[in-house]
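For this depiction, one protein chain was excluded, whereas all remaining protein chains were kept in their positions.
Showing chain A:
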Amino acid sequence: MSEVSLVVNGRKVSGAVEDRTLLVHFLREHLGLTGTHVGCDTSQCGACVVHVDGKAMKSCTMLAAQASGSTVTTIEGLANGADLHPVQAAFKEHHGLQCGFCTPGMIMTATDMIRRHPEGLDEATVRAELEGNICRCTGYHNIVKAILAASKTMSKASKSKAKKAA
């Protein structure tokens, strides 16, 4: 057994888990955070993407023990209270989801993608960077649209923030 202790969605959590426990199973089964999904067993589909210390990570590729000491954000922790995160809002507005199963992973990947491209995104970059997330419903068309829209909204927001700070 391993003792793990981490911060998940701003809350300190700890527990004893079997050594082989993956982070995704710790989140789902120990913490009841079932928004993070398991869609494959080869780290290909990306339904399990969360943020570990601010970076997108497939939580099925990581042992819970490896994540000990880290700060983790899951889809449940992305919104600011009742206010949806701009990526969540964009997925809804642009119909970037159908069955919803890949959606949490898509949104967590997209959020990280936008963060890494403060200069903005284009369609080819979004498509290339979605390589690790599989969706069977949408044909990606509206996911790409949603991410591009969210990227614009967020860069506008950060520019106006920067202006205010200046």
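One rule holds for everything that comes next: a residue touches a chain if its C-beta (ideal position, glycine included) is under 8 Å from a C-beta of that chain, and two chains touch if they have at least 3 such contacts; residues count from 1.
Everything that follows uses one rule, which is that contacts and distances are computed from a predicted model.
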| item | value |
| --- | --- |
| "Sarcosine oxidase subunit beta", "Cytochrome c-type biogenesis protein CcmF", "Carbon-monoxide dehydrogenase large subunit" or "Branched-chain amino acid ABC transporter permease" - which is the UniProt name of the missing chain | "Carbon-monoxide dehydrogenase large subunit" |
| Of A:47, A:114 or A:154, the one touching the omitted chain in the full complex | A:47 |
| Hidden partner interface residues of chain A, rising order | 18, 20, 28, 32-42, 44-45, 47, 74-76, 78-79, 84, 88, 91-93, 95, 97-104, 107, 123-124, 126-128, 130-131, 133-145 |
